[in-house]
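Removed from the display is one protein chain of the complex; every other protein chain stays in position.
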Amino acid sequence: MAHDAIEDPILLTDATRNVSVKEWKISSEEAGIAPDGAKWSVSKRVLAGGRQEGVEIIDVDNGVMKFTVAPTRGFQVWKANVGDLRLGWDSPVTEIVHPQFVNLAERGGLGWLNGFGEWVSRCGLESIGPPCQDGNRTHTLHGRINYLPASYVEVRIELAPVPRIVLRGVVDESLMFGPQLRLTTEISTEIGKPALSFDDTVTNLSDAPQEMESLYHANFGPPLLGPGAQFIAPVKKVAPRDSRAAEGQMKAWNVYTGPHPPGYTEEVYLMELHADDAGMTDALLKSADGTKGALVSFNIRELPFMTLWKNEATAKSGYVTGLEPATSFPLPKPVERDAGRVPKLNGGESYSSKVKFSALISGAEVENAIASIGRLQRTAPKVEISPVL
Amino acid sequence: MAHDAIEDPILLTDATRNVSVKEWKISSEEAGIAPDGAKWSVSKRVLAGGRQEGVEIIDVDNGVMKFTVAPTRGFQVWKANVGDLRLGWDSPVTEIVHPQFVNLAERGGLGWLNGFGEWVSRCGLESIGPPCQDGNRTHTLHGRINYLPASYVEVRIELAPVPRIVLRGVVDESLMFGPQLRLTTEISTEIGKPALSFDDTVTNLSDAPQEMESLYHANFGPPLLGPGAQFIAPVKKVAPRDSRAAEGQMKAWNVYTGPHPPGYTEEVYLMELHADDAGMTDALLKSADGTKGALVSFNIRELPFMTLWKNEATAKSGYVTGLEPATSFPLPKPVERDAGRVPKLNGGESYSSKVKFSALISGAEVENAIASIGRLQRTAPKVEISPVL
Partner (left out) sequence: MAHDAIEDPILLTDATRNVSVKEWKISSEEAGIAPDGAKWSVSKRVLAGGRQEGVEIIDVDNGVMKFTVAPTRGFQVWKANVGDLRLGWDSPVTEIVHPQFVNLAERGGLGWLNGFGEWVSRCGLESIGPPCQDGNRTHTLHGRINYLPASYVEVRIELAPVPRIVLRGVVDESLMFGPQLRLTTEISTEIGKPALSFDDTVTNLSDAPQEMESLYHANFGPPLLGPGAQFIAPVKKVAPRDSRAAEGQMKAWNVYTGPHPPGYTEEVYLMELHADDAGMTDALLKSADGTKGALVSFNIRELPFMTLWKNEATAKSGYVTGLEPATSFPLPKPVERDAGRVPKLNGGESYSSKVKFSALISGAEVENAIASIGRLQRTAPKVEISPVL
């Protein structure tokens, strides 16, 4: 049986109607849809055992790229790969930890780290950055959205304009006397292509103005990360976050040298990027041998602030780098507000952002990406030596 | 098949015997019991999706009034209605949030607000009121009972003395070096009547004395709440909680004027009421046009302190008023203890309280309620201008 399309979205979760499909699968064979002969599949299941008890995940295989989305964890992407090229890292946290086992206020507001093992999470929506006091509000590390379960989940298999798989989710961060923000996200992938895209909208559900912050925390370990790997982007200006990051006097801030022995502590760099006339820009993590890469593409009008997190610890204690396009820098929210980097939405207003992650699996692809970034680098980067904080 | 009664209670949950019926239903048709031809039903189910994943609820329809009890949330009443007359409000929290997603200590002890969307919750049992330090104890907003799951649930369908539906629940707030208090509650409704009653008993399970506090947090938005709506009760004395509540110099403290634009902050009034010789009293929330109302009836010997909470914020950011009969005022527990407003139970001793909520659906019913309250108003209310805090 061959279809031109699957007409209707497949509804998996809808809290408003008490719909919750726990186990489900569709594949190119069943659907009779196989563009260019591609074999693809999408399946949902519930994990069990340890701290992942009850976590609902959706596994996608587009024929070339495989990835796992966790609706229970704010619709994050837990892991992905294109053949041998793993997108993700070796976290001390190996299970997709269910929010029931996480207390964000623990350890002085650092509880977010109890379940931090994913490839791409979102930080926000009320705040990003370190725990801080903000007037009479207490913010915990990177906000709540990464530990809120989706209230709505649907899957669409589209044939036009291009054949693609779309996971649509709605996650509400709403509470009394607090944020009333809705994340509506579509994570999509073209069948047979080594890339996936986030298409996210944050909506102020209230009729009063509300602030928001959003950051994509994309994390990479080996095989992309390694001594000699490089972060490459059309940097307009860059500064070290603190004295630790400033230690190297910004001489090789974008080059990786680890893993380092115990005692190493993280380095963070804050930057703004050049973009094309439409605001589009790219940032690349290039493997040491130049044959592999991960390209992050987004619009600086939506995500004007880029953070690079280098945590070149020992191989087994959280060796990772984060590429983090965002509405704001991950500094304490009062700092961001004072700097004018906290978007404010009127009642009913929305803020949209798109991010595309592409896996580059040949030297030629990496070269092309570097050349493209080079064309965006209109002027030399302005490199600050003094730390921001 | 017609019955005179359903002989035995229907057991739905009993943690001591590991009984847990997740899906269940009974109706007038099945039971063959239909007093005066009334159609009624009671059903239990488990919610799924978003933050309500795993919440067990019991839906009751007595033929005239419908309401939903959430055993998972301290046997609270999430919502109710009599035809068009909704008892409840439009909270930013639209899901019945499961305790697994709530951390009471979050946001400086304000975590209770993460799931605050219900019509009637209980506050307590160790403490009510704002987060506070109380010697070496730390109390979070409004205590724990509203986020504790019931250990025992049964349903009874009674024919005599009047046909009614009774939900019985037991919720334990007990921990080592802390409270050992058991709430045994019966939420009942006469078949075909627009009212429901709480009949609650708090028991000290210990053999050592224990303090307790209990408050019924009954929350109303439109259609009852609106500009011109009024709170009417036989007030003996009333005082503004703080300088904010004192701003209007108590000239129209019982009249509603909102919703107000962003920037508005809540007003709280603390009062004691007159009652009849048996201690019975009534408090009324009257709609602006006087055709609808909610009447709260209770005994001031059980619940001597009444709080009115006005939160006339924008329509979508928590526009609500709370009528809150209680053992104490919702002030920091040390303040209440010093004022002699914290009941202390000896080992094994119990404290009982009953509250009845009636929906008034005609001008005549509202007039009757006002007249009845008028008869209780033996002397003019003593109105304090100065704030309590």
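Letters A and B mark the chains in the order given here, with residues in each chain numbered from 1 onward.
We adopt the following convention: contacts are C-beta pairs under 8 Å (C-beta built on N, C-alpha and C of every residue); 3 or more make two chains touch, one makes a residue touch a chain.
Predicted model only: the values in this text are computed from it and were never measured.
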Across B:178, B:261 or B:374, the one contacting the chain not displayed is B:178
Looking at A:16, A:94 or A:257, which residue reaches the missing chain?
A:94
Out of B:83, B:209 or B:279, point to the residue that touches the absent chain in the complete complex.
B:209
Option from A:237, A:301 or A:316 whose C-beta touches the chain left out:
A:316
Given the full complex, what residues of subunit A touch the hidden partner chain?
45, 47-53, 91-95, 100-101, 103, 105-108, 110, 113-117, 261-262, 313-318
What is the set of subunit B residues that contact the non-displayed chain in the whole complex?
13-16, 18-20, 54, 99-100, 103-105, 136-138, 140, 148-152, 171-172, 174-178, 180, 205-209, 347
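Here, only the chains that are shown with their structure count from here on.
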Whole-Å gap separating subunit A and subunit B, where each centre is the average of the chain's CA atoms:
42
